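Heads up, one of the protein chains got dropped from this complex, but the rest are sitting where they should.
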């Protein structure tokens, strides 16, 4: 069977893109060795592309005492799995494996985070992320108290909920455009890197 | 009963904000006569504030042949109602009344868009927006065919789905922060403006 | 677009109605200045009309120490919103604004009662009403204890649950008949009455 | 184990009741040989009692060319089963067995009406009744067309939906009061009556 | 109306069956006086037939201090009702009536086990069985603690969950094959046996 296209929507030619988009895409290509399809799939809408990655980086390229980069990726994988977002589960599963230096954790969280090798604190973090994802209208003060009891502060709680909410947007964009997952992601972080 | 605070999270002092945020907030205050709370509630995170409003404006401050500004607001109201987002339903209900020049339409769509005074084309638009909001994992080619049968083109369909997805993010931020709705929105667009 | 009809089902001529129905309809018209469509939509079934309004008045035209008329309307608005009943949300939203002398409360409760300017006692009342509406099979003694802890007595609890259950009937009749909301309700209770 | 009480709410003494309630209860006792608990459980609220049984009789004590009394009971059993209403399933299951002269039909419909020995026309009737019960907000013109294709007219459709909606009220009253089912109902209509 | 067939799938001739299947079917026929349709409906797949009844008997033909045979049937009826499995509810309802020597209990549990004449311990047992049936992914240590607090030990808890899980398989086979319920089950255990 022929592989499906990158997206149901147009993929512009790289040369036709505004300079900042082209530079960003070149940079990620140099760093990763390939262009993750999300960059190509959003490029036909430059302003949305810019906003999307600014938002993404503000939440994900951040390391705080209360919330490591690996934990941020756990949130992405857990909520994206529940939203049945193929690209997000597989691509961020790869990043999670690398950031957590753990080849098992992404598949565990994607299939059922409650049974994964995570701490009670991380379990509470994912419970809250899923609540924001599936029933945000019922979030209340008891959720804050529970998370604070696990050592998360107000800024962490904002981050957890915002990552869940932002990837809810991403999950929907991916599903509505049938965005294809790059083959490169499947194996990343599963085998030791060659020196 | 005392009114609840603007947000469960910090509201920074306007003077402490980066210039571009303060300018944007001043501009909206001058135009509207008040500061919608969403601007204050996101200000403690300048990068997220910038990304949020860039994304918002790219989708909502646009008028295309296939999708009027009023129709864009219909999508916001219908999906936000289903997500039980008080701020979004009431604030964008106000904008919808103004843009549609119709004092009834927002309450109709918020309570049950299927029974609202809208065209079959608009009904199909909202059906799709709700599908992206509630079950994006099942979107498929039949949805595109149906929307194209109602005269929407590919760019319109991207917009409909993206507005639904973006406000899903907004709805979750509002609910997780218990963001308060400004009193000014409730009556906007319900009575003829005085000259 | 032409306004939709009052109901998918027949609307009898006022003159053809049994005397008691015609008198009731005339009375409400004199009091309100218009005939709420629910009276017209049920009139083709006189016995059902009589039973409906007897039941309605027994639960709603009652003021008890534990449950004010405004609180009764809160229950109607909260449960009807969840059942997506346009007529009930808009018409009883109007009555709630008037009875609570509060132009904001109906829209707050319709969109998300958990975030509305209500007391913890009223929050518990609406939680119970929604439970009866959506999962009555799980009501148990713990619900009674919780409500009694908020000062509701047995008769109040009967009223809360019965209002929720009765308007569940009303919501379904409205939706199955696509009953139209009178234009007069939208603005009622939003602006100070002229003297 | 001691049998549970008739209701979580007060059961008034028969002698203390208004005359019309006492007469109605005496009449049903004479006809059935026992007092179905619903009569006792609603008696503490005479106006609601009157409205309830007026509504009930208007919908259920009616035989029309399009909708037999047995079919009306099928609707009650199918919708009450889905609402998990013990009293309604068992009591109206008894009445259905008697009216349909079929000792199997009630248990079939209560457990899964789609697999019951009913006609395609009756299957369409129950599909619609369940739609009104569970998702009335989505009822639309296609439902009417489908039912009319099965030979139901507008008055039948009103009846089907109203019976579903009315017993939704009844189901919720029963569940919120933990109303006990009379022992007499369980065997009724299962064995040939002795002469 | 003609009765529906035993199954949507083939029913082999008894004489064509492997010896062990034919013997088992003859034995049950002698004991019960009829052949329950599940034996006929699975017979076209001898290995599956053997596995199914081995599994069934291991869980159901067992009497332990913590879990009586009647209680095991309660689990079957409660979970099968929620899965809308006609054959399982009616056939195992009959067995439950006989094993519990109680003509009312099966209908009570099938319609709403929370309102049935059962002990708090049995209520906890059924709550857990339903949780395994509907949301097994959320089972956690708190469930074990709760059941142990009611006097169930680890082996009982395995049994409760396994019965729920095994009949989930059975329920799906029955529904996918539209397996017909034998007429004999409906009345079993409802009337005293003749001597």
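Structural remarks
Labels for the chains are A, B, C, D and E, by order of writing; each one numbers its residues from 1.
Just so we're on the same page, a contact is a pair of C-beta atoms (placed from the backbone, for glycine too) under 8 Å apart; a residue touches a chain by one contact, two chains touch by 3 or more.
Keep in mind that this is a model prediction, so the values were computed, not measured.
For the options A:4, A:26 or A:62, the residue in contact with the chain missing from this view is A:4.
Set against the missing chain, the residues A:6, A:58 or A:81 yield one that touches it, A:81. Only one residue from E:37, E:84, E:122 or E:181 touches the chain missing from this view: E:84.
Only one residue from E:37, E:112 or E:175 touches the chain missing from this view: E:175. Touch with the hidden chain on the side of chain B covers residues 137-138, 140. The omitted chain makes contact with chain D at the following residues, 112, 114. Residues of chain E that touch the chain left out of view are 8-10, 45, 47-48, 50-52, 54-55, 57-59, 83-85, 132-133, 136-137, 139, 144, 154, 158, 161-162, 164-166, 168-169, 171-173, 175-178.
The rule is short, and it goes like this: only the chains that are shown with their structure count from here on.
Interface comparison, A-E versus D-E: the pair with the greater number of contacting C-beta pairs is D-E. Here chain B and chain C face each other with the same set of residues for the most part; over half of the interface numbers are shared between them.
Residue-number overlap of contact pairs with A-B passes half for only one option from B-D, C-D or C-E: C-D. Chain D and chain E, compared by their mean Cα positions, are separated by 28 Å. If you average the CA atoms of chain A and of chain C, the two centres end up 44 Å from each other.
Looking at chain D, one finds that residues 84-85, 137, 175, 178 touch two or more other chains.
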